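Just dropping this structure here.
Here the complex is missing a single protein chain, while all its other protein chains stay put.
Up next is chain A:
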């Protein structure tokens, strides 16, 4: 017991040296606390960010893979006949691409194959043409542009839609290579409210009437945009007639049950002249899949009937969390999904890219932590070693009067422990006060470096398209909240800012996580105390070894 008293006396006596150690330890502890809390917060953000947030996933075709496979097959099977002229086997590739279309039943099969809870929604999109008394909204009067678009160009636009223009988290390529939207209007059938909420043109509000139902009772009901209604002077209750784009004699009649207004119309006209009027958001007619089916325009019917009009199926899986998403991907693979398809999630991709600065910060924090701890350990050991060398005489006297070496060593360890614990307490307090502003400042630096990288890419390309830029945040339509999950806003501070923004336009917006909640919690304090204890004991060990080496006689003889 008296060694504790001695240790305390010794600490009080050597104020100068101990204050120096306290300051050093406090600085180390503060830096380590900040590092630890950043890592902790980053981990929390990563774990919790999508843990309870719905994640949407789609199955899409990996065209590169498919084409290269088709090429290989073509090369191996038709060496003699075809490869001589060096031309790629276009027909084989086209047929390969064509066969690869997944049907609605396929999609639903995979949903069933999942071991995790999965809900689905889908939409089917087809083109219809204007009739005399129902005209599309357009600036030029020539409404024939769509007709003149060859299959080649529409195929291009199909590609563009599939690859870049991932509409609001519901990608999917139901009609591979085929013409997706011909005609003057886009007639889209939705399977549920959720599907409408994630409509490609973004969210909308009803200005009149209400949205159609989804069962067969509501067949024939549709809603049209406000612009279209005004253009044709239509109101709720009126009927419209549209024609099959490939056969103008074939007409379909729909009843208007509601008129909607897009929340973000400015982004949705961006398809340029290629798309024709049907690409204009104003010319989108929304109805239920049931209606499409009753009209014979659903994807199964159109693909089997070999009609020139094909309907694109967008099938989306909704999963409870990111973990579920990963399980689902695996389950789908196990259920026999060809490996030319990939399961992807824009939510997850968005989230991953939003985490890049935070990950960098966490890496930086780890580096900081290691450096600080190594330097701290070295400094502590050196100080302790000098300290004990200086007190060799004391060791000699204490052992000479019969104090056991273990007790002397324990006294020194306790002294160091008292001092380092004071230092750690001060350092943790300082670190706790500084960690939130410091870590947010560091994160801001990471983000700006990330952004300037994007900036330089933009300069290189001379345009801002396709690069998830910082200004993309403005383009993310409100569907983020309603669509992905309404509880994303309830998430902790760090993930609140990154509710996966769903880009409505071309640019894929990345909302970086801009704040990190690096508050020092009990876990961090406990870790710090453990680290401090380990460091102290480690450096005390060095002292203990040098104490053990001393023989009292030798020390006293040296002295006299």
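Everything below uses one rule, namely that a residue touches a chain if its C-beta (ideal position, glycine included) is under 8 Å from a C-beta of that chain, and two chains touch if they have at least 3 such contacts; residues count from 1.
Note that contacts and distances are computed from a predicted model.
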**OP:** Have a look at "histidine kinase", "NAD(P)-dependent iron-only hydrogenase iron-sulfur protein", "SigE family RNA polymerase sigma factor" or "ABC transporter ATP-binding protein" and point out the UniProt protein name belonging to the hidden chain.
**Re:** "ABC transporter ATP-binding protein"
**OP:** Give the residue, chosen from A:6, A:186 or A:517, that touches the chain omitted from the document.
**Re:** A:6
**OP:** Give the residue, chosen from A:397, A:438 or A:537, that touches the chain omitted from the document.
**Re:** A:397
Original post:
Footprint of the hidden chain on chain A, which residues?
Top reply: 2, 5-6, 9, 13-14, 394, 396-404, 551-553, 556, 559-560
